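Note that one protein chain of the assembly has been removed; the remaining protein chains are unaltered in position.
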Amino acid sequence: MIIGNDEIIKIKGLKTYFHTDDGVVKAVDGVDFDIRKGETMGLVGESACGKTVTSFSIMRLVESPPGKIEEGEVLYKGENLLKISQEKMRKVRGNEISMIFQEPMTSLNPVFTIGKQLSEVLILHQNMTEKEALDKSEEMIKLVGIPRPREILKGYPHELSGGMRQRVMIAMALSCKPGLLIADEPTTALDVTIQAQILELIKGLQESIGMAVLFITHDLGVIAEVSDRVAVMYAGKIQESGTSEEIFIEHIHPYTEGLLKSIPMLNVRKKKLDVIEGSVPDPINFPPGCKFHPRCKYKIDKCEKEEPELLEIKPGHFVRCWVKQ
Amino acid sequence: MGNNNVLEGIEEKIDYTVAKKPVTLRSIIWKRFKKNKLALVGLILISILVIVAIFANFIAPYPATTVDYANKKLPPSKEHILGTDELGCDVLSRLIYGARISLSIGLVAVCLYVSIGILIGAISGFFGGWIDAILMRFTDVIISFPWLVLVILVAAILGPSIYNVMLIIGLTGWSTVARLVRGEFLKLKEMEYTLAARGLGANNFRIIFTHLLPNAFAPVLVAATMGVADAIIIEAALSFLGLGVVFPDTSWGQMMHAAQSLTVLSRMPWLWLPPGILISIAVLCINFIGDGLRDALDPKLIR
Partner (left out) sequence: MDNLIEVEDLVKYFPVRTGVFSRISAWVKAVDGITFNIKRGETLGLVGESGCGKTTTGRCIIRLIEPTSGKIMYNGEDLLTATTERLLKLRKEMQIIFQDPFASLNPRMNVGRIIGEGLAIQKKYSKSEIQDRVVDLLKKVGLEVDHIKRYPHEFSGGQRQRIGIARALAVNSKFIVCDEPVSALDVSIQSQILNLLDRLQEEFDLTYLFVAHDLSVVEHVSDRVAVMYLGKIVEITFRDELYENPIHPYTQALLSAVPVPDPRVKTKRIILKGDVPSPVNVPPGCNFHPRCMYRKDICTKDIPELRDISEGHIVACHFAGEL
């Protein structure tokens, strides 16, 4: 549900490198995209494509050393987050931009009660008293559909199941009504029936708060379900981006095409799945030219030498490929 | 959309994922070890000490046990760079020869107790149940035993000697290793490659020696390294008290035995300072090596 054409966040030329003893890992190597108010942007890619590092870069949570945001801009409501002070950034995290993670088992602190952890966010950002924060926490717990909120607030993370913990995380993330929620593989570790519940929940809350969501995952089915627009990442760069329909139905970039053709889909019978040969390249040892060329069916000579730019082939639909542009 | 060549999906012509030359685990560990400068320095210094110990015959100016009452307790001079001790022996030579026993006692004793520890830990961890319970309670008893009393008893009954020192350390030091190995075995028993081996029909012997032990070794190696440092200190303490190495055998601890006298302590530092310093250096270096090993072997970093 997109509210108008206003952007809430715009990422320009983001580059985050990790300087390790074995070499420089170009985790994010020039990423551009924007998210509009109220929309869900799906960021999809496999392991080591850079999607998680992108989200950490936005939140400035990249561990440095060895990581470093080399260049780029992250414009949130017009302000470049990469240039503001640490203190101002702390006011942004949890307040304006919130994040939920994949592992609900380890994202909550096991030695504090749920109530304490939830109130902490509110006390920090909204200057509430402990009592006010606890009341608001109870509200949030009810909002995310957890039964018996008062009891849960007094309990500890280990007493809850994975799905419940994820709901608590969502409650924590949304308690300050952020403008942007970054969800990094939030349902990957959950069973499929619980995943359905959580996706419903996020969608409902998103509509009521009117926030934007950056939804990061490798699961194409989930992306199709939640996203308005989609960006496909590979080897630290965005290879194709556009609306959900454009990506899933037209799938212009060879990688996108390969991915979609190779996954088994419910109620679609195929004798053999199409295959993308080879494996994901080692980020320390990227091939020259287009990073996907060693595995590409359509490659031409140019692909081995020069890396293509991300070009807008139709309004709003960007592709990075010599052959398909 | 041409060439829909659905190959059998297995040809990997240009493979950017497997290195050109085999990269063994050992080389990865060595590379990581080298990065720790302290550990490297420690390794070099210990190697120097070991070489000195081995070639003591060629390096030492005098034999270690040449008694010369006429020249006893002399301060450092041209003929005796570190002076002489209360029997007239050259201190420097004794220092050099002393390295042999000080360093080797540590090694032998540790080998002894690592073997015992691995045996007990492996049996305990592998079989579990009541065998585990009994062995671990036994281990608890050994740990809580008043160790010093035992040492004095043995020294009193059997008389002080190098072998007794090795034996004592060897027979009492195995508890840490046993617990380590047991912990590793408990974890490794459930690993999928162990299950796979069972599924292929591997018997217990094969599982223990091919799958469990080689992978349990890393923490044992670190503990053993630290153990050598401990053993050197223990030997020094025992010999200082006169319960360990005694003349004519030479060890650094034995050289410090002289420092029991207040006169020696205050007026003849050349007798006890050199061995004391060398003991400290050796122990420090071994600890650095141990730390370096521990970091280099960290399984979380080897994927």
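A and B are the chain letters, set down in written order, and residue numbers restart from 1 in every chain.
Basically, a residue touches a chain if its C-beta (ideal position, glycine included) is under 8 Å from a C-beta of that chain, and two chains touch if they have at least 3 such contacts.
Everything numeric in this text was worked out from a predicted model, so none of it was measured.
Student: Which one, A:Leu61, A:Ile209 or A:Leu260, makes contact with the chain that was left out?
Tutor: Here the residue in touch with the unshown chain is A:Leu260.
Student: Write down which of B:Val50, B:Leu87, B:Val154 or B:Ala197 is the residue touching the left-out chain.
Tutor: B:Ala197
Student: Of A:Phe112, A:Tyr156 or A:Phe248, which sits in contact with the chain we cannot see?
Tutor: Considering the complete complex, A:Phe248 is the one touching the chain left out.
Student: Even though one chain is hidden, which residues of chain B still touch it in the full complex?
Tutor: Within chain B, the residues that touch the unshown chain are 8-12, 17-19, 22-25, 28, 191-193, 195-202, 206, 210-211, 214-215, 302-303.
Student: Using the document's contact rule, name the residues of chain A that touch the chain not shown here.
Tutor: 46-47, 161, 163-164, 191-197, 199-200, 218-225, 227, 244-245, 248-249, 258-260, 262-267, 269-270, 272-277, 279-280, 295
Just so it is clear, only the chains that are shown with their structure count from here on.
Student: Please work out the Cα centroid separation of chain A and chain B, and write it as a whole number of Å.
Tutor: 49
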